[in-house]
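A short write-up of the structure that comes next.
Only a single protein chain was left out; the remaining protein chains are all shown in position.
Up next, chain A:
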Amino acid sequence: MNRHVPPHVAAAEAREADGLGCTDVTPIKQRGQHEVFCGLTSIIWLHRKVQDAFFLIVGSRTCAHLMQSAAGVMIFAEPRFGTAIIDDRDLSGMADMNEELDKVVARLIARRPDIRMLVLVGSCPSEVIKLDLGRAAMKLNERFAPDLRVLSYSGSGIETTFTQGEDNFLQAVIGGTPRAAPDAPRQLLIAGCLADVIEDQFTRIFHGLGIENVHFLPARHAEGVPPIGPNTTVLMAQPYLTETAKMLEKKGARVLTAPFPLGEEGTTAWLRAAADAFDVPADRFAAITDAGRERARKAVSLYRDRLAGKRVFFFPDSQMEPSLARFLSREVDAEILEVGTPYLNKNHMAPDLALLPSSVRLAEGQDVDKQIDRVRADDPDLIICGMGLGNPFEAEGRTTKWSIEFAFTPIQGYEQAGDLAELFARPLGRRDLLQVEV
C-alpha cells in the first residue's frame, strides 16, 4: 500500500477495486476462551418484545445471577422472566424434577395470571443432565391450553451464543405454526426482533410500497404469528437466525438475501430486496424511500468527520458485526481492522461481506487472549467489545464501545442511521472532550 495515501482513502480504493470484497476471505478460527454471553441473555429483549410471554429459565444460581447482572436495573421491576434454580435435592433424585417444575409453574401462573405464553428455557446444567423440557412443555400444554401456550427451547451457553438464543426461540415459536393454505394471499414476514418504533416505520414503508400483508416474527403477542407456507416471503431483519431461516424454508417460505438494514445503504438494499420480490415498480420505490434516504444521509453526515479514517476493531458479540463494519466502512469511511463474530453464516452475510474491503480480517469464534494480543499490535482508534473488556482497554488508554449497545439500541432503518453513527462517534468525541488522564 502506498504510504502517502490516507488509510481511509486506501480502504475505499481497495473496496472499489476488489468487487467481491470480503467474500472469499478465510476467517481466523481459534479455539480458546470465549468471552461472550450465552443465549439466555437474549431473553432481555425477547421478554420486552412479546408482551404476554414469561421466560422461565430452568437452570442454576449462575443463570439467575447472570440475568440480573446483564439486565441491570430491569430486574427490579418484576420482569417477565425468572429462573427455576435446580438444587441438590433435584440432582440427587430426592425430589422429582418434573414435579418440582410443575410446582414452580403453578406458583408462577398464580402470580402472573396475565401470561399467555410460558417459555421454558433450557440452560447449561439442564442440558447436561438431559432434562427434557420439550416433554415438560407438552404436558403443561395439555393442562393449560388454550389459555396458556407453553413452549421450550435451549438458551444454554454450551450450544448458543448471545443472539442465538433468539434463533432457538423463534424456531420454537414457528414450530407449531400451521401451514398456510395453498391459495393463501402473499405475505411478507420480517424475521428477527426489532424495536416497536422501527417495526412501525417499516410497516409504513411497506404499505407505501403496496405490500399490505406484513407480519413480524416474533409478534408482540403470543397469538400473532400467521400460518406460514409458499405464500410467505421472508426478509431477515437480523443476521443471527440461521436455523430459523432453515425452518421457514422447510415450511415452503422463500427467504430473501440482502444486506441488513443498517445505515442508508443497507436499509435501501434491504427494502429493495422485498420490493423486487413483490414486483414494486422502481419509481414507486423511489417515491417512498427517497425522503428517508435523504434524511439518513444527512443524519449520518453529522458524524462522518469524527469517524472517517478511524481504525476500528470488532470483538465477537451478536453476529451483527459484519453489517456494522460494512456501515462504518461504506457510509463514514472508517477503516475496519478486524471483524470478530461468534458465528459466520456466509450465505446470510454474503451481501454485507461483498461490500467490505478485502483487507478486513475476519475472525469466527474466539480465543480472547490472542484477540487481545492482536488489538495491542493493531492499536486501533476504536474497539467494539464486551462489557468485561471495556474498562481494562480504557485503562490502557484505548477507546472502546460496548458491543451490547448495538443489540439493545434501535439502530435499524433510515430514521436510526444517525443514531447508529452517533453510537460509534460518542466515545471518540468524549476522548477529545476530556482533559484528564489515568
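The criterion applied here is as follows: a contact is a pair of C-beta atoms (placed from the backbone, for glycine too) under 8 Å apart; a residue touches a chain by one contact, two chains touch by 3 or more; residues count from 1.
Here, contacts and distances are computed from a predicted model.
Peer 1: One chain isn't displayed here; going by UniProt, is it "ABC transporter, permease protein", "Light-independent protochlorophyllide reductase subunit B", "AzlD domain-containing protein" or "Alpha-glucoside transport system substrate-binding protein"?
Peer 2: "Light-independent protochlorophyllide reductase subunit B"
Peer 1: For the chain left off this view, which of A:Leu20, A:Leu91 or A:Ala181 is in contact with it?
Peer 2: Per the contact definition at the top, the residue touching the missing chain is A:Leu91.
Peer 1: Of the residues listed, A:His34, A:Lys139, A:Arg179 or A:His215, which one is in contact with the missing chain?
Peer 2: Touches the omitted chain: A:His34.
Peer 1: Could you tell me which of A:Gly21, A:Pro125, A:Gly292 or A:Gly340 touches the chain that is not displayed?
Peer 2: A:Pro125
Peer 1: Extract the touching residues of chain A with respect to the undisplayed chain.
Peer 2: Touch with the absent chain occurs at residues 32-41, 58, 60-66, 68-70, 75-76, 78-79, 81-88, 90-91, 95, 97, 100-101, 103-104, 107-108, 124-125, 127-129, 156-159, 161, 369, 386-392, 395, 438.
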